[in-house]
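A protein chain is absent from this complex, but the other protein chains hold their places.
For chain A:
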Amino acid sequence: MLLEISDIHVHYGKIAALKGVSAEVEQGEIVTLIGANGAGKTTTLKTISGLRPLSSGRIVFDGQDISRMPGHKRVLAGIGQSPEGRGIFPGMTVEENLLMGAYARKGDVSKELNEVYELFPRLAERKSQAGGTMSGGEQQMLAIGRAMMAKPKVLLLDEPSMGLAPKLVQQIFEIILEINRRGCTVLLVEQNAQQALQIAHRAYVLETGRVVKSAPARDLLDDPEVRAAYLGGDLGEAASQSDAADDAPAADDAETGDVRKG
């Protein structure tokens, strides 16, 4: 097991954002967390990468308990993240952004730099452009490329499709598949459940800070409840209709819980 989170609770002030989330990620997998706004997806990723402290629970990565490890040390342990909203350094050039990605590493990074440029030829063309002046899609590529610079064992991606045109979304997802093919494990958080379930091996469904379903991604694509709630289909079924109605107020609650979400 590469990454194992067990029963983690996370609070923003007094508000509970995660109420006992457990999940596992195997070496080489693509795992996705799907769920509505405020379900706790981003909080889960932030907790894994160390930006949010745990109230209780445990995170084990690569055989090591990292629950109390500060965020900057988790990078060296092998956790890379492309944060929500991309988190590009706006005043730094593309290349400076990428080099920041390798900040924690010692030694020569030209090999990784070339690899990122090969994966994202667009970034190579814009090496000396300020990060903040790039388009949303380019910034997303930069955020992923920057995370790759640290040679992570697991890559955490927070809504890589957010705010992008459909064509670009397609492109980003293809790149995620390619990164995975090259041996990097991926934990993907998405609101675009359709796309995410198509490329992932397994998926967890989060609702108001809890995991309500976990299954192989293919199965969830056909799951009537998931289809109704997240994929916008089959609303005719009585069962899923009541489910969807339940979801609405619950999601509102969670919205206040997960205050950091934009």
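Rule of thumb we're sticking to: contacts are C-beta pairs under 8 Å (C-beta built on N, C-alpha and C of every residue); 3 or more make two chains touch, one makes a residue touch a chain; residues count from 1.
Criterion: contacts and distances are computed from a predicted model.
Choosing from "Integral membrane protein", "Branched-chain amino acid ABC transporter permease", "DoxX-like family protein" or "ATP synthase subunit a", the protein name stored in UniProt for the chain missing from the display reads "Branched-chain amino acid ABC transporter permease".
Of A:Thr32, A:Gln81 or A:Ser161, it is A:Gln81 that touches the chain left out of the display. Contact between chain A and the absent chain runs through residues 11-15, 49-51, 70-73, 75-76, 80-81, 83, 85, 87-93, 100-101, 103-105, 126-130, 132-133, 146-147, 150, 259-262.
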